[in-house]
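One chain of protein is taken out of this complex; the other chains stay put.
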Amino acid sequence: MGEYKLLLANVEKPDSEKLEVYRASGGYERLRKALFEMKPEEIVEEVKKSGLRGRGGAGFPTGVKWGFVPKTDEPKYLVCNADEGEPGTFKDRVIIEKDPHLLLEGIAISAYAIGAHEAFIYIRGEYEYGAQVLERAIKEAEEAGILGPNALGSGYDIKITVHRGAGAYVCGEETALLNSLEGRRGHPRIRPPFPASKGLYQHPTVINNVETLATVPFIVERGGDWYASLGTEKSKGTKLFSISGHVNRPGVYELELGTPFKELIYDIAGGIRDGRKLKAVIPGGSSTPMLKAEEIEGVLLDYESLQAAGSMLGSGAVIVMDETTCIVKAVYRMAKFYAHESCGQCTPCREGTRWMVQILTRIVNGQGRMEDLDILLDMKDIMGGNCLCPLGDAALGPLISGITKFRDEFEAHIMTGRCPLGG
Amino acid sequence: MKAVVDRSFVSEATWQKIEYLMDRYPDARSALLQVLHAVQDEKGYLDMEAIKWIAKLFDLPPAEVYSVASFYTMYNLKRVGKYLIQVCTNISCMINGAEDIVKHIERKLGIKVGETTPDGKFTLITVECLGSCGKAPAMMINKDYYENLTPEKVDSILDSLK
Partner (left out) sequence: MSTVKVTIDGITVEVSPDATILQAAAKAGVDIPYFCYHPFLKPAGLCRMCLVEVEGMPKLAPACVTQVRDGMVVKTNTERVKKAREGIIEFQLLHHPLDCPICDQAGECYLQDITFRYGKATSRFADEKELYPTKFYGPLIVHEQSRCILCKRCVRFSTEVAGGTEWNVYWRAAHSIIGAYDTDTVANYFTANLVEICPVGAITSRLYRYKTRIWKLDFTRSVCDHCEIGCSLDLGVRENQLFKIKHNIMDPTPWLCDKGYYAFDYVNHAERILFPLKRNEKKMVSVSSEDVSDQIAKALEGYKEGEVALIVSPHIVLEDAAAVKSFADALKAKVDYRVYGEDYLPLKTGVSDISDVEGSKNILILCGDVAVSHPVLALSVLKAKFSGANVAVISANDTYLGERSNVFALVPASKEEAIAKDLLEGRLNDALKQALSESELETLRSMLQSEDLMVILGVRASSALRSLAYKISSDKGWKLLALDRGSNPKGLFAMGLYSDGVGGILKGVVDGKVKALLVFGVDLFETYPDAALVKEALSSVEFLVVGDLFFHETAAYADYFLPLVSFAEDSGTVVNLFWSKRRRRRAMEPKGESTSLRKWLASIADRLGVNVTTEVEGLDLSSVEVKLTEGKVEQVDGKFVAVVEPPFYRSAKYAGWCSNFSEASAEPKVVLSIEDAKALGVKEGDKVVVENSRGRFEFRVKLREGQPASSVVLDCGYDRFPVNLLLTGSWKVAVDLKKA
C-alpha cells in the first residue's frame, strides 16, 4: 500500500514550520471554514463520521469523546497531549517540530467544536526545542490575527498556551497530565469524574493527542466520509508509525490503517539490518505485548488485526528486535522503565513494578530461581486491572508476553546463570 | 498580608518571564512547573533557597513545592556539572548499543553514572526514552539532542564542549 502523506505532507518542505509556508499550502483555510461556515456540532458530527480514534494509544473514538462535553456555560478546556514518552514513540515530535501550524489549526478547530476558548499544549519537558517552535508559531499566528481574540475576524477567541512537563512518563495519562498542568505532582486521578465533566480546574476538558488533533483540519476540509474511506472498515484513516530498533531505515512513516505489518518492516523501513533474522517486534510502544516473528505473518497494522494477534496498535511505535536481542534483558529494561515511572500512589503498581525489577535483576545477573517465573506471571492476576491508572497494566505488557513467548530464554538464564546469546 | 518577594533573587529577564507565566493561566499555580524550569535555567539547579523563594512566590508551603519538584526528573535538586549528559538507555537505544555509549563516557570522563567530574564540568546520568528512537542511541547534553551516537561521535561532541 505504501506511504500515504496526509499529516506528513508538509514536513519535508524547507522552513515548513513557518506560517507563510504553511499558508501557501492552504493552511488555516480549514479553520476559516470551520469558524465561518460550520457550527460546532457540525464539526463534532464530521469527526464522529470520520471514525477518527485517539492516536495516543488508547484508541478511543474522538468524536464520541467530544460529545461527552456538557453543553453548559462553564469554562471548557482543550488540552493537547504532547507528552510523547512511550518508549519507541517519536511521531508527534515530527509534527511539533516540522509542522506546528497544522497542530495549532487542529487545536483551534477542535476547541471551537467543543466550546473551549482556552487550550493548552502539554509537551514533555525534554522537547524544549519543540516547545520553542510551538511558541514561535503561536506568536506568528496571533500576530497575523489567526489565533487569539477574534480569530480570523470571526468573533471567536482562542488562546493557546504551551506547557512544558518536566520528566514524568505518567503525565501522558490524561488525569495525571491535568494535575501536572495545575502545577501539582503528576498523580493520576480517580475516575469518575471523567475529564469531560470535571477536568482542568474541575471544568469540562477534552484531552487529545497531537496526531489526533492534527488530523482534524483534513476532516473539516474534505469531510468525515472522505477520511473514513481511508484505512479499513473498522480502522479508518491514516496513522503515523514510528519504527525503531534493528531496521535499515528507522523513522516516522504515515500509512493507511490496514497496511501489512511486514510491508512496514521489510519494504518501507528497509528490512532487518545486516541481513539478520527478525526475532520479535513490539507493535505499539513498550506497553503493548511483543509478537514473535512468526506471529506477524499476515497481520495488518490496524486496531482489530493487532488485537486478534494478541497485542495492540497502541501509539504505533514499532520496536524491531533481531535474533541477537536478549529478550530477558529487553524485558528487564522495560520493567525498569515502568518502576522508574510509576507515580507511586497505588500499591500494586508501585510495589509490583519494583518487585519485577528486583526479580529480573537477579535473573539477568544469573541468580534467578525457577519459581521467580511463576511469581512474575502471577503479577498478571495481582496487578492486572487492580491499579489506579493504566501504567500498572502497561508494565505487564512486555513482561507477560516476554516470559510466555520466550520462556526457554528465561529458563536458560536461570539454569546456566548466563545469557545464551552471550549478552 | 502584602507578600514581599525579593525580585533580585533572579535576573530581570527571568522575572519578566515569571510574571508572564503566572499571568498566563486561569490559576497562577499552573505556572509552577514553568517557573521551576525558568529558575533552574538561570541557576543550574534548585537548592533550598530557590525552592523557598518559589514557594513564597506562589504562597505555598516550601514542602509542597519540593514535593512537586522532586516528582519530576528534570529538576536538578542538587548541583550538577556545567554539562549534564543524559544518555537514553531505554529499549530502542539499548538494543542499538546505548550501554556501550554509557561505558565509553564513563571511561572517558573517569566517572560513573550519577557522578560529576572533579572540575565540575560534566555530570553523567542515564535517562528514560527521549523520543529519539529512530536515531538511536541518543543523548541530551543540557538541552541539546545528539543522535545516532557512536563512541567516536561522542568523543568529538565532548571534546568540543568548553
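Odds and ends about this structure:
Note that the chains take the letters A and B in the order they are written out, and that residue 1 is the start of every chain.
The rule we apply is simple: contacts are C-beta pairs under 8 Å (C-beta built on N, C-alpha and C of every residue); 3 or more make two chains touch, one makes a residue touch a chain.
Quick caveat: nothing in here was measured; it's all calculated off a predicted structure.
Within the set A:Thr62, A:Ser342 or A:Ser401, the residue that contacts the chain not displayed is A:Ser342. From the options B:Tyr25, B:Tyr66 or B:Phe122, the residue with contact to the unseen chain in the full assembly is B:Tyr66.
From the options A:Val64, A:Ala308, A:Ile382 or A:Met415, the residue with contact to the unseen chain in the full assembly is A:Ile382. Only one residue in the set A:Arg30, A:Arg53, A:Lys279 or A:Arg350 touches the chain that does not appear here, and it is A:Arg350.
Touching residues on subunit A toward the chain that is not drawn are 168, 185, 190, 192, 339-348, 350-355, 358-359, 362, 369, 371-372, 375, 381-383, 385-388. The omitted chain makes contact with subunit B at the following residues, 1-4, 48, 51-52, 60-64, 66-67, 70-71.
Note that only the chains that are shown with their structure count from here on.
Look at where the CA atoms of subunit A average out and do the same for subunit B: the two points lie 24 Å apart. The residues of subunit B lying in touch with subunit A in their complex are 24-27, 29-34, 36-37, 58, 67-68, 71-75, 89-92, 94-96, 127-136, 140, 143, 145. Only residues 75, 84-90, 93, 118, 124-129, 161, 163-169, 180-186, 201, 242-246, 250-252, 282, 286, 317, 319, 321, 325, 329-330, 333-334, 337, 340-341, 343 of subunit A touch subunit B when the two sit together in their complex.
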